[in-house]
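Every protein chain but one is kept in place in this view of the complex.
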Amino acid sequence: MAVAERIYAIMENGEGRSGTAFQIGIVALIILNILFVIIETEESVYVLYGKYMETFATISLIIFTGEYILRLSLYRHKTESRRFALVRFAASPMMIIDLIVIMPLFLPFLGVDTRLIRILRLLRLFTVFKLARMSESMSEFATVIKSRTSDFVLAFSIFFIVLILASSFMYYIEREAQPEVFYSIPASMWWGIVTLTTIGYGDTVPVTPIGKAIGAGVAILGIAVYAVPTGIIATSFNEYRRSRKGTTCPHCGRPIDLR
Amino acid sequence: MAVAERIYAIMENGEGRSGTAFQIGIVALIILNILFVIIETEESVYVLYGKYMETFATISLIIFTGEYILRLSLYRHKTESRRFALVRFAASPMMIIDLIVIMPLFLPFLGVDTRLIRILRLLRLFTVFKLARMSESMSEFATVIKSRTSDFVLAFSIFFIVLILASSFMYYIEREAQPEVFYSIPASMWWGIVTLTTIGYGDTVPVTPIGKAIGAGVAILGIAVYAVPTGIIATSFNEYRRSRKGTTCPHCGRPIDLR
Amino acid sequence: MAVAERIYAIMENGEGRSGTAFQIGIVALIILNILFVIIETEESVYVLYGKYMETFATISLIIFTGEYILRLSLYRHKTESRRFALVRFAASPMMIIDLIVIMPLFLPFLGVDTRLIRILRLLRLFTVFKLARMSESMSEFATVIKSRTSDFVLAFSIFFIVLILASSFMYYIEREAQPEVFYSIPASMWWGIVTLTTIGYGDTVPVTPIGKAIGAGVAILGIAVYAVPTGIIATSFNEYRRSRKGTTCPHCGRPIDLR
Partner (left out) sequence: MAVAERIYAIMENGEGRSGTAFQIGIVALIILNILFVIIETEESVYVLYGKYMETFATISLIIFTGEYILRLSLYRHKTESRRFALVRFAASPMMIIDLIVIMPLFLPFLGVDTRLIRILRLLRLFTVFKLARMSESMSEFATVIKSRTSDFVLAFSIFFIVLILASSFMYYIEREAQPEVFYSIPASMWWGIVTLTTIGYGDTVPVTPIGKAIGAGVAILGIAVYAVPTGIIATSFNEYRRSRKGTTCPHCGRPIDLR
């Protein structure tokens, strides 16, 4: 199994020159695919270069399929448990995303409509997650964010409580003045989210004096609603940074608690 | 009073299996009620499922009434003072909210108009506060926020001083160019709040060069006005987090309460 | 001069019952004046209660004049230098604001137009600065903010450099597509400020593809432009809070460096 181990070292850890070349190649392929999915939707571009782009997409999907099969064959290195190791590995989120990306290549054989397949080609956008897998700092950051799940649950609970109360009040106050805008609480929640996140498109705005007074209160509350997750992420980032640096005094070598 | 104590342990502390079951049940009932109040306002949904939803609402209110009576009967566990203990407990904010929520059930007997009662059913939205009571981390966070009341008073004083001065100036400058928008200082304050919170709906915007110059100044000041509460909440959250984790003095090693 | 010292103790330090009563009275008078200046501009309110409000304004200004004269007479307590002590004190920012507020009372005797005087009555809004003088925590906070002047100069320099470059580019790109909106760089700077502060009214928006591309870049840069002052104010506030608390370990009494 020396060959498999060698492939594993190249693919997963990017060891040696071939490892670096492999990773750069895959990253370039992913970025080109994403760029093409985006530009392809410009009618003028598609008319001119659509054919070449579709050929490129097909070739890319074949390469990704090869990568998928290789990765799958290395399942022994990824799961510790013996039983159903292949199935378990194939069912991991990253492998499912990889499978989704290459799927459009096989659907024509299953008799799926060609028009649907063209839409499904946008699934190549999911290759961005492949990029995320390769970035070490991104997965480290994800770990830090995960460790504060309870704080985020708290922050978003506050957000939703304020959102539900604000939108419901606004609905009862504005629905008579603007029945086509605030026609239901879900419709009113669009206003609530646009206001609490301080986006403020201006497509739904209170017009009655009481509506404006409540809207003003919600806008001010919105500062708090916005500041809590900002505070969590800012402190998370700070802690993540410190945990990476493992701050020690450069003179005496002892750790410094910067908290 | 062993039964009352047992009920108390189940309801308030969520002890044992029945405690967990009770809490999950109440939380599910609250979430369903809130969801139904929201969806019910969609005409198409109400036409189809309105009847079932109203029945569900009535049953929920009966359950909440039972819960209210049970909670009320446990008043001895909640207040330390002997005199008027029941009245004091019933007058606590959480119990008043509980009473407001179940009120629509009894109003028909008091001869209140049925149409008004339908509107009052939205009071079930207040059950979100019941959720907040159950969340330990939310009440802890509320304590931290409360401990910084003086900072928030300072932050909102700055906000209101800037708001009043900005809106008044804008009123005197823009009222001639846009008499239907900046017709009074309170009307101009709607612009002020929408600008200082960086929402920017675009329904009220200065059009004169001087108005735009002042608006630009207010927009830049708005960064500061926004940053102060953000700073307070971010540091509060940091302290709240530390207080949960436990900080110790680097000199004597004993824990420090940073709250 | 025992009387003057007693008055000083009452007015400036709010000593004793009369001090508290004096301060509460002045604060109430200020808040009522500000509220009335605001509400007065609502036509419907002015028609009904305008006369009473104007009488109240005149009485308030007479009281503020008395306060001003009293404060002025206590000049010896405020300036250390002997020469021109009265003039120096009268020329201090707070005393000038006090003078501006009461000015409209004396202008009719100087033959100033009555219509102008009605507008000048809005100067009562400046009494908010009188409030600020009374708030100890506000003046403390002002000291902290002042101590970081150099940081704010840096932050606003960055802001203005980005603003000038972004607005000039946008002017040269959009002026042909939207000559009535981006007709000059100052006009384009309105777009720049509205974008960099993330307000986004939507009254001036790039429409050309290149304009949108640059606008997108400016929007992303705007995050940084916004984050720097937020960072400064957040850390200022943190330091200000600590400087107030003078953090020491509650067990061993030694100071803790929380930085």
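Read from first to last, the chains carry the letters A, B and C; within each, the first residue is number 1.
In this text, contacts are C-beta pairs under 8 Å (C-beta built on N, C-alpha and C of every residue); 3 or more make two chains touch, one makes a residue touch a chain.
All figures in this text were calculated on a predicted structure; none of them were measured in a lab.
Considering the intact complex, the chain excluded from display touches A, B, C.
Residue A:198 is the one among A:60, A:168 or A:198 that touches the chain not shown.
Considering A:119, A:153 or A:207, the position touching the chain not shown turns out to be A:119 (whole complex). Taking the whole complex into account, subunit A touches the unshown chain at residues 34, 37-39, 41-43, 119, 122, 125, 128, 131-132, 135, 137-138, 141, 156, 159, 189-190, 193-194, 197-203, 226, 229-230, 232-238, 241, 249-252, 254, 256.
The chain not shown here touches subunit C at positions 150-151, 154, 157-158, 161, 164-165, 168, 171-172, 183-186, 189, 195, 198-202, 205, 212, 215-216, 219-220, 222-224, 226-228, 230-232, 234-235, 257, 259. Think of the hidden chain as still there; on subunit B it touches residues 198-202, 250.
Following the convention adopted for this analysis, only the chains that are shown with their structure count from here on.
Looking across B-C or A-C, the pair that copies the A-B interface, with over half of its contact pairs the same by residue number, is B-C. Under half of the residue numbers found at the subunit B and subunit C interface occur in both copies, marking it as a different-residue contact. With centres taken as mean C-alpha coordinates, the chain found closest to the middle of all protein C-alpha atoms is B. For this pair, subunit A with subunit B, the centres built from the Cα atoms lie 31 Å apart.
Spacing of subunit A relative to subunit C, judged by their CA centroids, is 43 angstrom.
Within subunit C, residues 198-202 each touch two or more of the remaining chains.
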